[in-house]
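Reviewing the structure listed below.
Of the protein chains in this complex, one is absent; all others appear in place.
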Amino acid sequence: MNNKVIIIGAGPAGLSAAITLAEKNIAVLVIDEYLYAGGRLLGQLYEEKPGTWWNGIVESERLLERAKSLEVEFLLQTSVSDLEKVDQTWLIHTTKGIFRTRHLLLATGAAESPFPIPGWTLPGVMSVGAAQVMTNVHRVKPGKRGVIIGVNVLSSAIAMELQLAGVQVAAITLPHANLLTKGNSNPLEVMNSLLHVAHMAPSPLVKIGSKLMKNDFMKKLGINFYPKNGVKMWDIPIMLRKAVVEIVGKDEVEGVILATINTDGSIVKGSEKRIKADFVCIAGGLYPLAELASLAGCPFHYIEQLGGFIPLHNEQMETNLEGLYVAGNITGIEGAKVALAQGKVAALTISQRLNAGASQHDIKLAIQDVEKTRATAHIQFHPDILAGRQQMKQIWAESVVPLATH
Amino acid sequence: MTERIMSHPVLGNLILKEKVTFTFDEQVFEGYEGESLAAALLAQGIRTLRLHEETGQPRGIYCNIGHCFECRVNVNGLEGERACLTPISDGMVVKSGQTLPTSVRDWRKNLEQ
Partner (left out) sequence: MQNKSMIVCRCEEVSYDELVESASKYKCSARELKLRTRAGMGYCGGRTCRTMVDNIAHLHHPRTSDEITLKHQAPIRPVRFANLGEVKS
């Protein structure tokens, strides 16, 4: 039992690690609390190039089939509640009992970080990821007509997915500014971050953007003249000069109060209008879900570019605790393809520790593959992701005495 | 009523599993074997899954992936089950969460003044 590697999280990082380990004839158990394997890869659906779709369900099934053919063991619908180390062994407490391993990979992904809007506890308000899963995985419409609050890479991608499934998106717009909305509520900052993802979509916004807005003056001009009713992307109005002041409804969402905002995010008095919606999505971004690494006793570092508090780890995906590894969004918010590549690195590192035939050269190549995948990523969550990765590398180099290789 | 997405331009036609029935607060609902309770209820227009224990404010799904516990309900007698992670089965008995009979939150009022 102790020779089996345990992976917590059946998302892209966990599945890819499981496959790589099983290919080296190492026994693997994957634990996940969701109904199906695939993690948040399941909901993803976007056109990579005309006619070629990245279909998360197909990708997840492909990975699951491959893992199963290699006799990887899966324990789905199983929640992990605690993690402790006794002697050399990690004890994993789950709803299906306690499992033990010497080599544990945490691939627990990310959670959404919301911003508050008055009325956001009403039934019908959900995280943008919730709407994605409901639509693409469960194939149930989150509602008839929705408003997405928060304009960013994730929300615009999901808006498009909703549209594709026949769910009407009345608007993607900003939250009314408070101390927690930060860059999310400032039209100029949002515009800046959108320009960064300009390559992403055939959008008129981008056309206004990339040519016109090379300098700050032009950007300010652009946002000043930004149409009050928004610019349409895939037929969805993107409203950078509007903000949701409140979500309204008696017992469930009935609509939102939308106001026109100035370029600094402040409200134009008297501009408030009520628009109808039966669901609302909050899109505040993602943060690494690292609670198990915390219970294990990993040191953490706050790195904004990576999405928040990150457990200390090296490029080989090892933490400073013996037998504990990390891969995927727990190490920083990036796309599924980077997670897949990281899962492979973690698995090769574990194989090397188990003397199961992975050379330092193999690991090096896998790390290079992560870098290549990152460089060519379709979706990038933070423009300075590289700086964030570099910072973690630096912290590791300064703080960790290299683990003894035996 | 919220609809199911029967056909999808990229994902194709929806393949439904065996039809099952379950109850939510004594009302009978239909769903498909193994799908999430939250999805089955939403497909039939049910958004409110519980009332906040203290304030009685209605709540429904928020994260839909097991993180937020907002969708917790009583399933076959077990409290605190997440509707978003619970696969439905025939004859399942589901009850919404209700307010506590006695508030435990009065201390805060005393603290404020």
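The letters A and B name the chains in turn, as written, and every chain counts its residues from 1.
The criterion applied here is as follows: contacts are C-beta pairs under 8 Å (C-beta built on N, C-alpha and C of every residue); 3 or more make two chains touch, one makes a residue touch a chain.
No experiment lies behind these values; they were computed from the predicted model shown.
When the missing chain is restored to the complex, the residue among B:5, B:20, B:40 or B:68 that touches it is B:68.
Interface note: of A:109, A:308 or A:335, the residue touching the hidden chain in the full complex is A:308. One of A:25, A:262 or A:294 touches the chain omitted from the figure, and that residue is A:294.
Among A:178, A:260 or A:320, only A:178 touches the chain that is left out of the view.
Listed for chain A, the residues touching the missing chain in the whole complex are 1, 33, 79-83, 93, 95-98, 100, 111, 113-118, 120-121, 178-180, 182, 246, 287, 289, 291-292, 294-295, 299-303, 308-309.
If you put the missing chain back, the residues of chain B touching it would be 52, 54-55, 57, 59, 62-63, 67-70, 72, 78, 80.
What we mean here is this: only the chains that are shown with their structure count from here on.
Within the complex, the chain A residues that touch chain B are 33-35, 40, 45, 53, 55, 57, 77, 79, 111-112, 121-127, 129-131, 133-136, 138-144, 164-166, 251-252, 289.
The touching residues of chain B, when paired with chain A in their complex, are 2-6, 8-11, 14, 34-36, 38-39, 42-43, 47-49, 52, 57-68, 85, 87.
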